[in-house]
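Before any comments, here is the structure.
A single protein chain has been omitted from the complex, and every remaining protein chain is retained in its original position.
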Amino acid sequence: MSEFNPTILAFCCNWCSYAGADLAGVSRLQMPPNVHVIRVMCSAAVKPEYAFKALSEGIDGVLVLGCHIGDCHYLTGNHRTKKRFPVAQRILRDVGIDERRLRLDWVSAAEGEKFQQVITEFVSDIKKIGPNPLKEVKL
Amino acid sequence: MKDKVVVVGGGIAGIQAALDLGDMGFEVHLVEKSPSIGGHMAQLDKTFPTNDCSLCILSPKMIMCADHENIKLHTYSEIDGVSGDFPHFKVKIREKARYIDISRCTGCGDCTVKCPVKVPSEYEEGLTNRKAIYLPFPQAVPRKVTIDAAHCRMITQKKCGVCKKVCQAGAIDYDQKDKVIDIDASALVIASGYDQMDVSLLPQFGFGIAKDVVTSLQFERILSASGPTGGHLVRPSDGTEPKTLAFIQCVGSRDAKCHVYCSSVCCMYATKESILAGEHAPNVKTSIFYMDMRAVGKNFQEFVQRAKKSYGVRYVQSRPAKLQPSKDGKGVLINYEKKGTGGDVAQEEFDMAVLCPALEPSKSASRLAESTGLKVDPDGFFATPDLKHPVDSTSKGIVVCGFASTPMDIPDAVTQASSAAARVAEMISGGGC
Amino acid sequence: MNDLGKALAKIAFEERGADFLLAARDESGNVAPVLVSKGEDVGDVRIDVPYQLVMVLTKLYPWLEKGKVAIVTRRCDEKALNELTKRGIFDAKRIIKVGLACSKEQVAKCRCSDPVPSRVDFGEPQKAAQDELSDRLLKMTAEDRMKFWIRQFRKCNKCFGCTTNCPVCFCDHSCVLEERELVAEKSIPPGVVFHLVRSFHLADKCIECGECERSCPADIPLLTLRKMVNADMKELYKYSAGDEKAVSPLLTTLEGEKLEDDADVC
Partner (left out) sequence: MLMPRIGVFICHCGHNIASAVDVEKVAEFAKTLPDVVVAAHNMYSCSEEGLGAIRRSIEENKLDRVVVAACTPRTHEPLFRRNCERAGVNKYLFEFVNIREHVSWIHAKEPLAATEKAKMLVAMGVAKAALLQPQEETESGVIPVAVVIGGGIAGLSAASALVSQGIETHLIEKEPQLGGILKDIAVIGPEMVKTKEIIDGMVKEIGSSPKAHVHLSSRMTELTGFVGNFEITVTAADKCAEKIKAGTVIVATGGQEWSPQGEFGYGKMPGVITQLELERRLAKGEFPDSAVFIQCVGARVPGREYCSRFCCNASIKNAIRIMEARPEAQVSILHRDIMSYGTTAERAYHDAAEKGVRFMRYGLESLPKVDKLGDNLHVDVYDETLDDTIGMSTDVVVLAAPMVPIDNVKDLAMMLKVPVDKLGFFLEAHVKLRPVEFATEGIFICGTARWPSSVSECISQGLGAAAKASIPIRRGKVKIEPITAYSDPEKCIACGNCVQACPYQAIEIVTSKEGKRYAQVTEAKCKGCGNCVAACHNDAMQQKGFNTTQLSAMIDALIKNALEVVQ
């Protein structure tokens, strides 16, 4: 099989990280093409169940990108994101799935470069971790 | 009954003013002299400092204008006269004959294919031709063709008529006459914009003498995907990709013998065009000859840094004295004063040169000034003397916004257009005189 | 009514003014739940077999419009009642808890780490039992741990025994694990997603009563998985389910904590 080319799912919030992604586009910041973005209104609208579903069916990595704490368009939305996802990561670890496949980070509407950096870093991390074993393991 | 407002000029400033006034509930008549609204912004490929594509920002606003319930478009029209004063102006709008029934025309363009007459295209700045019956540009609003009476054989010599034969919509009407409409307007917004000065008046810059010297608007068209070269950066003389490219700033601007004022936007669009040139032709070496690099807006300095660092653009702080064709008429020889050498002149050869000409008040502005009685400032821009009301003209009830009042970039023009709308609302609802 | 029954009735009806009593009693050798009102014979009460009375109360409660219900509560029942009360299922004022400390064998069988109720009316308080499986799993490498769990999850035949018998799992008629969006239909065993989602839903509610493991026909060590997740919650937010007042950290904001801005969480 040729060099491992991960498939990654990302959730971006409409007000900050999605706008940051657009800014990265407008600034023509090149980055690996493995990340597929789903737009949601707030990072706090992302159910950890989606990440569990994606990872358990073979997606190699899930990225949730919200606003910096204090920037959330909906006041305290990202507080709950920040509370939920460490638990989701620990549950993955308890079951033996590498919890680095699920990453939460903050990108503001003015941070095109940070979006590029997070995407590039996450894709290289996932390449290091390797393909999601659950892809072959059909329970 | 809604108060009527006439907006003169369908560029970005006119469009924004019309949209805001329309949203505020006024009945807006937007008068544009060319067949489509959009103004010069429609000719641009990208806009600084974000380099997002110009039409992608402009067409949504153009379309919103076209189907806004409070805005009526008068394209290919001019102001014949304005009488009366605030708040009862009598505005005569002459809708020049297009020889097309715009209710029938679908803009399909079959006629433009068959028309035998070729005319230099204004939209393409003369780089290519259009037909006598033409659609100015693909995203034109309204998407209707126009017959250019001066060049149409049927209208001038009663010969041809091929467009009428091919038009399935039956929209061609050679006997159409100008139509003059009277509008009782409570206020007027002047947004007549700018035109590039005719640089052939300054022969030392070699326009029209050296084939590879082009104006910045022509360069925008060369860079544009829908332009004459499909976005490929090639020079006019032999169609090859230039290895070295020069931008000449302040051609006619900041020049006591021509225009004293600074046209405000050329430093930034030259930087933008040099970056785009770098993207379209990665190994081109670009130099910008400038006096002061006026990057004063949001993220403008970073934009210049990006041009220097990631695109290797060389900024030469010197005002070139002469441009002339290089070997066998191709390329450009530029004489300029080398800085820090106490004044000796250097000569450098470039494959291609772009002139950034002074941007003058649009030609229709002087006619408009007569018909409205508005005063202009020493540089020909509409005077806005009262600092407390920066958009007020010299006669009450008429406001000015965008380049027509003073040289400014697109963000400032859009902002000032909203200010003009606010000022009109203020005046009409009996407020602050 | 055996002595235990009499003692229980006395505490419930006379001392603590209950209108009803919910307990488990012997019925020809088997143990069955019984609900008696004041004055009725509660029968031969049995406390030697673990019976999920809270599950029964959840079903009966809507019909007991008025009046207080006394219920025999072990420590896990008590914590279950607290979690359900916090979620508006019960009105705390109408529940009277009669504390039962589990026997040594029961504590060992349940591998229970918190066996003594806040108020003991019956039974001798015992020490918590050790559960070495979760420690051993955590020491494994991630691959081994995954192999272990994959082998376990492969046995699951999606009988929903674990959700039906779980006292704090009350979305009974609309459980999301039955929806094909999350768990593909017709796939037996269900993907790992089934157990991940269940672990997440119980992260702030599981009281480690062990009913899920006991009712799993495939003997999957579900209690161990619950304990591992509860240990995570304790480590992350110093939170353990069952407390009367503590609000789940998954729902509260950060206002208590320092509002550090650039929190890269994992």
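Should a chain be cited, it is by its letter among A, B and C, assigned in written order, with residues numbered from 1 in that chain.
We adopt the following convention: a residue touches a chain if its C-beta (ideal position, glycine included) is under 8 Å from a C-beta of that chain, and two chains touch if they have at least 3 such contacts.
Since we're looking at a predicted model, the values are computed, not measured.
Only one of B:185, B:262 or B:288 touches the absent chain when the whole complex is considered: B:262.
Note on the undisplayed chain: of the listed residues B:72, B:104 or B:143, the one touching it is B:143.
Panel shows subunit A; residues 5, 7, 9, 14-16, 18-19, 21-22, 24-26, 28-31, 33, 36-42, 44-48, 50, 53-54, 57-59, 70-77, 80, 84, 108-111, 116, 135 of it touch the chain omitted from the view. On the side of subunit C, the interface with the absent chain consists of residues 87-89, 170-171, 174-176, 179, 181-182, 201, 247-248, 250-252, using the contact rule stated above. The missing chain lies against subunit B, touching residues 20, 23-25, 47, 49-50, 53, 55-57, 59-64, 66-67, 107, 138-143, 224-226, 230-231, 254, 256, 260-262, 264, 292-302, 305, 317, 339-342, 377-379, 381, 387-391, 406-408, 410-412, 414-423, 425-426, 429-432.
By our rule, only the chains that are shown with their structure count from here on.
Separation between the centroids of subunit A and subunit C, computed from CA atoms only, is 34 Å. As a whole-number value, the distance joining the C-alpha centres of subunit A and subunit B reads 44 Å. The geometric centre of subunit B is 74 Å away from that of subunit C, both derived from CA atoms. Within subunit B, no positions touching two or more other chains are listed. Note for the complex: subunit A touches subunit C at residues 48-49, 52-53, 55-57, 68-70, 76, 79-80, 82-100, 102-106, 133-134, 137, 139. The touching residues of subunit B, when paired with subunit A in their complex, are 50-52, 279. Contact residues on subunit C toward subunit A in their complex (touch as defined above): 137-138, 140, 142-150, 153-154, 176, 181-182, 187, 189-193, 195-197, 199-200, 203, 225, 228-229, 232-233, 236-237, 249-255, 259-266.
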